[in-house]
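Left out: one protein chain. Kept in place: all the others.
To keep things simple, chains are lettered A and B as they appear, and every chain counts its residues starting from 1.
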Amino acid sequence: MNSISLKNIRYKYPLTDHYALDGVSFDFEEGKFYGIIGPNGSGKSTICNLMKGLIPSFYLGDLEGTVEVQGKPVDEWEPEKLCTKVGYIFQNPFTQISGIRDTVFEEIAIGLENLGIDKEQMIQKAEEITKRIGIYDLIEKNPNELSGGQRQRVAFASILAMDTDIYVIDEPTSQLDPDGTESVFKIIRSLKEQKKTVILVEHKIELMAKYADEIIVLKDGKIIKSGPAREVLSDYDLVNKKVAVPQTVLFGHEMERAGKSLGKLPITIDEAEVCVRERMRGEQL
Amino acid sequence: MSIELQHVHFRYPDGTLANEDLNLVIHEGERIAIVGQNGAGKTTAVKLMNGLHKPTEGEVIINGINTRNKSTAQISGMVGYVFQNPDDQIFKNTVRDEVEFWSRYNKLDEKEIQSRAEWAAKLCDIEKYLDINPYEIPYSTKKFVSIAAVLTARNPYLILDEPTAGQDVAGVECLSKLLHYMEQDGKSVITITHDMEFVADNFKRVVVMAHGHIIADGTPAEIFAEESILSEAKIKKPQICELSTRLGLGNIMKIETLVNKL
Partner (left out) sequence: MNSKEKFINSFRNAKLHGNFILDLNPFTKLNCAFAIFLGAALLGHYWTRLAVIIICYVINALSGKENFKRFVKLYSFVAFLFFFFLIGLNTCFRPGETLYWEWGIIGITKEGFFYGLSMALLINEICGSIMSFYMVTPMKDIMYSVERLGAPRAASYIMLASMQSIIDLGKSANTIMESQSARGVETSGNLKTRAKAFVPILFPLFLGAIAGTEEKTVAMETRAFSANRKPTHMYELRKTPALEKVFCVFLDLVVIISVVWRFLP
């Protein structure tokens, strides 16, 4: 069964006259890690809003086509049930903190409170999550006084506590420094290890290349390319379309152009190192 | 003509020490990147350069003028500052009004106002948004609106606070072009950024900060060669540099260089 299915989606935000998404169809399979890349304004955030069920219930506008979560159309899901299936984390660490709790521990429990989980279970769950994510030493702090990176981790913890199967993550590190980015990606890696369905929108293409199983390229509201990460990122045409590709891929292209082909286009540094050493086997570097 | 920080210390009113013993000279026309962790003191350091903060010890001298005796608004004529969050800076109802604001506030004549606005909008590639309300345009484009608005002041020094955050390939290219243009125009640009690839591609001088100090000041090649600097400031090498290091070829910044070496 597919985690999420998009069928012939066409969508316009209210009071606009161009399509934010123009004929998008895609099936997200269970347990896979999907990356969505593309220029700003290509519809990446719109797809995230769709998958979370926020369109059209929250964002209004004109929607054609259907969005199905685990086989059922999104508007047939009760909001509280949908929350336990699809978790959503987005760019701004400041608006994801509720502002109504004065300790991180209670902040994480908000979703569980709303679902009516009994207290002992809530306490255990919150404790376990904070240890797992590495924010245990922040549990007594006021969430409103944390840094951006810390807040983003608390936001992750709050969603992870709801134990959803599917995670939609929209540019979680664009406002963070390298340390914050790394700690967020540690969390994302652990989601991959638990075989959750992850749909990640990111500009940091090097990190995307490391974790994504499949990549979807959006431009002007349409999917222009999709497939296994390696296949998509090795396509030089993307560079012409101003879509980010890892530096190692550009390096691989240049090597080919110089007649020193590496055999395949490496999408991570580790691969590039292996390829170069292979090629240079015997020769002095 | 330069910005000089001489033994500058900056302490917040509540006593926290944000910057300690900063010594830095930036000549007019020079382009530098400032890198380091959040909390390292980068933002407080640049705010000392435009007068938003006054040094608690030491002197900040801009083109011969000591900042202690001037208000921020007076110094802003020499040093422009684009905030990290465009929503903190944009307050007009159309992009055009926003970009024209500085010129109007300083009572330039109408022709000059128009020409500066058009020039800035072209440079930042926001011409098609001129008559739109800033709240309706995407975040990454808003960044360019706030840059254009500050450009119209034609300051000799320009500070950009994390311009690459959230930008796509087209946006980063536009920034590169802008940096190049400013250099040709003899204007200095001081950029705070976390994007090491951007630094390697666009800057010849990098200032590294950690724990409120400046811990290094040199070319990207020099900076990325020192493991101790990288670990203290918690910054990573660009991919190509990391690759070349692993292959034992030293620190190479450009792809072509690496290809030729193999």
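Convention: contacts are C-beta pairs under 8 Å (C-beta built on N, C-alpha and C of every residue); 3 or more make two chains touch, one makes a residue touch a chain.
What you see is a predicted model, and the numbers here were worked out from it, not measured in a lab.
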| item | value |
| --- | --- |
| Contact set of the excluded chain (shown chains only) | A, B |
| Selected from A:6, A:69 or A:83 as touching the chain missing from the view | A:83 |
| Residue in contact with the excluded chain [from A:162, A:176, A:191 or A:255] | A:162 |
| Sole residue of B:14, B:88 or B:131 that reaches the chain not shown, by the stated touch rule | B:88 |
| Which of A:3, A:46 or A:92 contacts the chain that the document leaves out | A:92 |
| Chain not shown: contacting residue from A:60, A:100, A:258 or A:274 | A:100 |
| For chain A, the residues touching the chain missing from this view | 52, 54, 58, 78-80, 83-84, 87-88, 90, 92, 94-96, 98-100, 102, 105-106, 109-120, 122-123, 126-127, 136-137, 139-140, 144, 155, 158-159, 162 |
| Touching residues on chain B - with respect to the absent chain | 50, 52, 71-73, 76-77, 80-81, 83, 85, 87-91, 101-102, 105-106, 135, 149-150, 153 |
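The rule is simple: only the chains that are shown with their structure count from here on.
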| item | value |
| --- | --- |
| Of chain B, residues touching chain A in the complex | 37-39, 138, 140-141, 165-171, 173, 194, 197, 234-236, 238-240, 242-243, 246-249, 255-256, 258-260, 262 |
| In the complex with chain B, residue positions of chain A that touch it | 38-41, 91, 147-149, 171, 174-181, 203, 206, 242-244, 246-248, 250-251, 254-255, 258, 260, 269, 272-273, 276-277, 279-280, 285 |
